[in-house]
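Would you mind keeping the following structure in view while I ask a few things?
Yeah, one chain of the complex is gone here, protein chain that is, but the others are all in their spots.
For clarity, chains are labelled A and B in written order, and residue numbers in each chain start from 1.
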Amino acid sequence: MTGNLRIWPIVLLLGIVSAPLIIMYVFQVIESVAQPQPGTLMPGEINLHNWRFLWQELDRGRPSIWTATFNTFIFATTIALAVCALSSTAGYALSRLNLPGRPYFLGGLIILHAFPTITLIIAIFIVLQYLGLFDTLLGVILVKAALELPFGIWIMKGFYDTVPWEIEMAGVQDGASRFRVWWELVLPQVKPGLAALGIISFLQGWSEFVLPLVLAPGSETQVLATYMYSVIQDDAKLDFGLFKAIGMFYSLPVILVYLIFQKQLMNIYGGGTKG
Amino acid sequence: MTVLKRCTALVGVLAALTGPALAEDISVTVWAGGSNDSDSYRIDAIAMAADILEREAAILGEELNITVEGRRDFSGWEEFKQSVTLASEAGTAPTIVVTSHLDIAPWSQAGYIVPVEDYVDLDAWPLTDVYPNLMEIASFDGIQWGIPQDAESRPFFFWRETLEKLGYSEDDIDALPEKVAAGEYTLADMLADATRAVEEGIVEEGYGFYPRNNNGPDYAQFYQSFGGELLDPESGKLIFDRQAMTDFYQFFVDAAEAGVVRRTHLGMDGNQWYREVANGKAAFWHGGTWHYGRYETEGNDDFWGTIQFSLIPQGNENGRPNTITHPLVYLVMDQEDDRIEEVAAQLVAIATEPRINTLHAIQSNHLAVAQSQADIDLYRSSRWASEATEVLLGSANSQPNHLNYGAFSEAMYRGLEAAWTGSQSVEEAVAEVEAQLTTTIGDALIVR
Partner (left out) sequence: MSSRWLGVGFLAPALVAVLFFFLLPVVMTVMFSFTNMTTATGITGGEYLLSKSRLRQLEAEGVSEETVERLESAGYQITEQGLAALAEEFGEDRADELREDYMGESFTARRDLERVLRNLNDDPIRRTRDRKAAADLFAVTILDERFPTEPAFRDALTESGIDPADHDALVKTAYTGWTWTTDNFKLLFELPATLRYAMNTAIYVVFTLAFNVGFGLFLAISTFYLPQHLANTFRTIWFLPRILPPVMYVLMWKWFTWDTGFISTVLSVFGVTPINWMTESALNAWTVVVLINGFVGASLGMILFSSAIKAIPLSMLYASEVDGAYRWDQIRYIILPQLRWPVLFMTSYQTLSLLTSFEYILLSTEGGPGGSTTTWALAAYTTALRNYGGNLEYGFGAAYALVLVIIGIILSVLYLRFFNFKELVAKPRIEQ
């Protein structure tokens, strides 16, 4: 921002501390298509051998990557939609509507927001089992969406808080119901927030690992996280080239989303979610 | 075997006696734990058996269509057992699993598995051909729950070149297995040799002795080496032998203190472990008989010229040279429809036929489960299979099928880990394991 300060020492310092990450990124990209000699960092021959998982089975007894990709996509989009839908209504109720016990809901929300959910996974398993949803995508989607809800409601409430009251007043005075006012006047005002929440929920769903691992162990319900983990853990081979190519494939949507929605993402994470 | 089930079985029988033969579609899922590509016959054998059973049915004029689906891409035993257990709880269990025989006790109590003896004739071939001790390992409480899928053991290995540098002649090395078996070469001798190998710079520090990198039946072998017994046959209770446990932990602590093995060895990366032992980085180690194939993958194509193997040496005068065989078994999971259980059990029996099982044994470097496999050319042609059987299986015992053995072995390993890494003294670690076991499984435990 200012002219009288030298920049290069800062850049140098930042460059040094960022070096591990930069190295990881660079080699992640290079080695996904390279065949380096063991013990060297030279890329060697460039080809698509590492990407063979896309057109052939890695080994028998493993679902195809396309099943996993499809599942992950369904998983992430459904979660995003569910979180958006439920948060936009609940957030509005907490922000604007005359609700019995509203302060308690708000306090409860904050407690939930910081709750050790993952340690409750045994109990969550039982709930799913009683609902008959164990080992189904729908089951994990419900759980993941529910766990994301407090954050979503929180964010949406924040957005509704910034919408001027005058807009609603005007609507109500015109004789519209509160529901119509919300749907036609208020909701459009918070569209950017809803979009950002959708993106984040999508990313959270896309990355989720432990929940599908425990709650949906069947081959029909594998997602990319569990697929990639089991390829890495397979102790018959250590093939970083292959792992990296799968990782690249898995991360591409994330990087695309980041490039497109950079600004919104940075801002909404300011609200804080995972640590 | 509930009352309810007896009834449905009868209904099934009646239906079978009176009903007309219709096309029957049965789908069977097989989940195999701890399996990678070379273990593909754990699933493929069931598919082959399905083909045979369908043909048999066709000859009898029945139309039987069996679809077999397999899955073995579990990240590890941990995830496999988690998946099977939770799926069984939820009623979405696979039809057949290939797993450790140790799971029989808890899973039978929980009602997750059904006895194969309810559906297949144990007095008929091929089950009469299976080694009786292996059949015994696949049974619990007098009931034949499963059928052995393969056999193996977890021998001790020596890197020949290192021994030569330590002054052993080739004859000495060739005679080692016998010396070990006779109790003339003990773990103390091994530790002395390993220490020398490190001190003289023949191997690097931490590479004198290179044990298994994570929990497994292998460690119970060392407990036995120092005089520990796992089960009291009289009372059917597990035995916690304080002295043996102390000596067993102390051995690993001594090894770590001598710089022969790293304090942080446990939990190291498995692939690195394979690569290093296959290429002579370590002087002594122990591992599974099935690692034989892996050595080649890791670039050692002269196993016989580079590696010697034996029983796990005796630890002290209380113990004995020993090895543990830890067969995997085929288990049939509880299904709503008994007919599926029946077909599954029959498939498992067919998959046990010598020729089919030999495919697995040789492809994955495991040992035979049935006597006549020794007559099959494919099996006979494998030097490893025959020598390993000869040297090891005679003295091999297995871990007990006991309801609480899982807790016992987990606690024993945790204690070893704590002592080995130095986070507890040997005495503290033994005391903690004892305290934990008396609290959790006290009724089923004898403390000596």
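Definition applied: a contact is a pair of C-beta atoms (placed from the backbone, for glycine too) under 8 Å apart; a residue touches a chain by one contact, two chains touch by 3 or more.
It should be emphasised that the depicted structure is a prediction, and the values quoted were computed from it without experimental measurement.
Undergrad: Where does the absent chain touch, in terms of which shown chains it meets?
TA: Among the chains that are shown, those touched by the missing chain are A, B.
Undergrad: Out of B:R71, B:R160, B:H265 or B:H291, which touches the unshown chain?
TA: Residue touching the absent chain, from the options given: B:H265.
Undergrad: Kindly state which of the options A:V33, A:L58, A:L203 or A:A216 is in contact with the chain not pictured.
TA: Candidates A:V33, A:L58, A:L203 or A:A216; residue touching the omitted chain: A:L203.
Undergrad: From the listed residues B:D39, B:D103, B:D193 or B:D241, report the one that touches the chain absent from this view.
TA: B:D103
Undergrad: Could you tell which one of B:D123, B:D171 or B:E336 touches the chain left off the display?
TA: Only one listed residue reaches the unshown chain, and that is B:D123.
Undergrad: Over the whole complex, note the residues of chain B touching the chain we left out.
TA: Residues 1-6, 9-10, 12-14, 16, 77-82, 84-85, 89, 100, 102-103, 105-107, 109-112, 117-123, 141-143, 204, 214-216, 235-236, 262-269, 272, 338, 342, 402-403, 405-407, 409-410, 413-414, 417-418, 420-421, 423-424, 428, 432, 435-436, 439-440, 443 of chain B touch the chain that is not shown.
Undergrad: Determine and list the chain A residues touching the chain excluded from the picture.
TA: Its contact residues with the unshown chain are 1-2, 4-5, 7, 10-11, 13-14, 17-18, 20-25, 27-28, 31, 38-41, 85-87, 89-90, 92-94, 97-100, 105-107, 110-124, 126-127, 131, 142-143, 145-147, 149-150, 153-155, 157-159, 161-162, 177-179, 182, 192-193, 196, 203, 206-207, 209-210, 214, 224-225, 228-229, 232, 238, 240, 243-244, 247, 250-251, 254-255, 257-258, 262, 264-272, 274-275.
Quick note on the criterion: only the chains that are shown with their structure count from here on.
Undergrad: CA centre of chain A versus CA centre of chain B: separation in Å?
TA: Each chain reduced to its C-alpha mean, chain A and chain B end up 40 Å apart.
Undergrad: If we count contacts the way the header does, which residues on chain B are in touch with chain A in the complex?
TA: That would be residues 32, 35-38, 40, 43, 69-76, 79, 82-83, 86-87, 89-92, 269-272, 274, 297 of chain B.
Undergrad: Given the complex with chain B, which residues does chain A contribute to the contact?
TA: 59-63, 125, 128-129, 134-135, 213-214, 217-219, 222, 226-227, 229-231, 233-238
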